[in-house]
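Showing just some of the chains, left in place.
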Amino acid sequence: MNSGDVAFMCVATALVMFMTPGLAIFYGGLVRAKNVLGTIMHSFILLGVVSILWVLFGYSLSFGPDIGGFIGGLDYAGLAGVGADVKEGLTIPHILFCAFQLMFAIITPALITGAFAERMKFKAYLIFITLWTIVVYFPVCHWVWGGGWLQKLGALDFAGGTVIHINSGVAALVTAFMIGRRKGYGTDQLHPHNVPMVVLGAGILWFGWFGFNAGSACAASGQAAMALMVTQLAAGTAALSWALAEWIYQGKPTVLGAASGAVAGLVAITPACGFVGPIPSIIIGAVVGPLCYFACVLKTRMGYDDALDVVGIHGVGGLWGALATGLFAAKAYGGVDGLFNGNPKQFLIQAVGALAAIVYSVILTAILLKITDKTVGLRIDQEEEHQGIDLSQHSEVGYRF
Amino acid sequence: MKLIVAVMKPFKLDDVKEALNGLGVKGMTVTEVKGYGRQKGHKEIYRGAEYVVDFIPKVKIEVIANDDVAGQIVTAIRNAANTEKIGDGKIFVLSVEDVMRVRTGERGPDAV
């Protein structure tokens, strides 16, 4: 056991936990005032739901002994054998690794919730998201990090571009299609009710993301330090590049654009951060800002209502990040070389990994949504939608100024 | 000249605006208000306690209009704001003695 590494990973775990309330605040500010609490609840309640699933069998399915490359065995169910002793191959307690990974399992399903904001039944939400975590997140996590087939194939995903962002972004797309548009979409102004709150949420996410990305080194190492730096550079550059894209195409740079760009930059650097240096990270950030910005513009044209742009930011940003890892990765930083360093194969592997996650997530998400719809119904009724989900689902109001 | 005041459900505001535009009405003033009436308030839960909140969010619009169009305006608002559910609100008409446009100082019907 190395006390520096333990110190680092304890704090990294706390930082990643903090991202979930941060996301709740980020998403909460983006919806209308009458939906702020229900939107917050979508993220917040997962701190409970997924924690319990994780202990019962989630950790085991994700990181238990590999079964056919697809899923982990139940050896760690109930966290049997997962204690304060050092985990094999690492310098930190097994329980700490498990806690760190738990925080990832919490925030991934939370990301999806932006797609169906302002219109889902809370009961349906709980059913769907529990199933999704079990049937989609745990397996894909196993594939990439738990010794599954993608890991064996050599796919690079330092902190979760494929596992987390592509996976949730794609699920968001399916959900947005299947639940349908919000009342008033295209006619009313379904605008953020509290942009300062959105920026605060983005700030918390950014802060926590240092734990997410650097912590994925699992040690207070040079690699962690580099991951931290490139995370900062990609996020900052993307904040700027999104705002500049707006400035050029719409005449004004917006604050929401800068905050959205920052998140897009964080998403894009996530898979790459242990494998690239400063200059590539700036390029990754510079590209992802306009890319996600145009993805949002496109959405408006395509007419599906991904309310908070989960597809445009996490799906598209995550995909770019996964591919960019295949382009820019350099052995010197800790992984293998990518295309630009003479190893085109890695780019292909990255594409395969992304594709696999997309196909799997699309199909399973669609099936789970259908099941949920048939059993309890996905969507609140029209009166409830006018009233807002805070009152209709939780008998509460957000503000009383 | 008349002052037409309508209290209605907030999500109907855009429809009403369109309807008035259709009549060539070029202005109105909108206030967020809370209404109390036959419509049942909603329940709120707060740490084990339960309350009924009687005051329901509504919007109030005020339109000054010349006498000849006032009737049409009332009808137009009614049609646009009507959901046939309780709580749709009220329209009432008052007589206005004088109107002035601040910018120009015009008075009376010209100022509307």
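A few points about this structure:
Labels A and B are assigned to the chains in the order they are written; within every chain, residues are numbered from 1.
Here is the rule we use: contacts are C-beta pairs under 8 Å (C-beta built on N, C-alpha and C of every residue); 3 or more make two chains touch, one makes a residue touch a chain.
Every value quoted in this text rests on a predicted model; they were computed, and no experiment measured them.
Counting every protein chain in the structure file, not just the single copies shown, gives the formula A x3, B x3.
Rule of thumb we're sticking to: only the chains that are shown with their structure count from here on.
One inter-chain figure worth recording: subunit A and subunit B are separated by 44 Å, centre to centre, where each centre is the mean of the chain's CA atoms. The touching residues of subunit B, when paired with subunit A in their complex, are 9, 11, 14, 42-46.
For subunit A in complex with subunit B, the residues that touch the partner chain are 184, 187-188, 386-387, 391, 394-397.
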